[in-house]
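See below for the structure under consideration.
Every protein chain but one is kept in place in this view of the complex.
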């Protein structure tokens, strides 16, 4: 399995491409993570719009460069509105990311709504191990939005599911794994305090969408998003507590320069 | 009246207990305070989930270790959804906290919905003086979410109401008071700039719920939450402005160590 990091030219190239395109990224997400998700996108030069205000989900999903749907947007949006965003993106050939937050945590109606979204062929799916195992029909054991499984435990499952849905699947953990079923990449590094910043996982879904905008290689684009995230988190590692860590993480994300010399 | 502070062994014990349990805390709250509330819980090691996405309020309220309901969640949730969360918690023996934000500020339908929640026997109620006086049927004089009364003025009222509803009631102010009607504790310290950080009061409701998870003594658990909050705020006191204060407050909250030597 290949390990990808900020020092790989392909990651730099992907970030350079993103900064040049400045993609308009449209997202449906939950209101806990919406602010951070937008700031993460702005930090790397993307232009976010979030939410379903009247007909936004029809108008914006098809005109964006990329779309992300965080399933917990169902706390603000109806299943029909969410489906419109997925259908709009799919119909217009816009790449879209599904983040099945808290699937398998015991909310049956919610889980069903997420499964219906799979019909609209997400370009990529990202989540934690419990969520991705549950999405595949297994016993994920999610406790609310938290995982109780390690990323390694989800790896065989997501490799199988990626083939089945012809999509890229990424599982977050101390080591992240990103697979299209044929090839699997890993991303190391990061900082455990990312799990103490609410919405950090959700924002990685948004960032993955931004990297998918205009991508020639979805597997590498999603992996690059994870590598950039891990690098920014690592550079914020000197922060004193969880509040400063979140601020310095955004700082570092905004300062990452594709042209800096490799370490 | 006993004064409780971070230096009291019982406060340290309560935080130690919380950090060991890592309670799953489910909340319905307003979208202004949701992000900070989640980060406050994550800072002390609790695991938050927020919002009513389809059937979350049924599935999560009964499986959480603790629940908090911030009445301003009614900007996103129907009264029926909110009641489901309260009923779910109550039915499963899960402690739950009611935060009657802005009750008595002139919104009659809103106030009525809050009063109905009292039927489901909150384990604790927290608010500012205007809110708690209004909740008891008095003239609270709230201006939106701001109090116009001092905490001392609410003290006799909350002592009476705590007996009536067999609950713990906490009123926030320069000095906080926490009572079950029989005994009253006070918590001093903190920093006035907490009132300039939106959602800081709301997040204290969330933290109170986390301390109530698995608690043997609700009065002391809620008071411990207030003492921990006041200590973190005090330690953040060197911050330059309100933005840094919020960040350093979260930092200090995440760094509070139950095993550090008492001052």
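Chains here go by letter, A and B, matching the order in which they are written, and residues are numbered from 1 within each.
Here is the rule we go by: contacts are C-beta pairs under 8 Å (C-beta built on N, C-alpha and C of every residue); 3 or more make two chains touch, one makes a residue touch a chain.
These numbers were taken from a predicted model, which means no experiment stands behind them.
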| item | value |
| --- | --- |
| Residue, one of B:64, B:98 or B:145, that touches the chain absent here | B:145 |
| Residue touching the undisplayed chain, where the options are B:98, B:113, B:187 or B:236 | B:113 |
| Absent-chain contact - pick from A:11, A:52, A:151 or A:187 | A:52 |
| Contact footprint on chain B, counting only the chain that is left out | 30-33, 35-36, 71-76, 79, 102, 105-110, 113, 143-146, 195-199, 239-244, 246-247 |
| Absent chain, residues of chain A that touch it | 24, 26, 31, 34-35, 38-39, 42-43, 47-56, 58-60, 63-64, 76, 246-255 |
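In the analysis below, only the chains that are shown with their structure count from here on.
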| item | value |
| --- | --- |
| Distance from chain B to chain A - Cα centre to Cα centre, in angstrom | 32 |
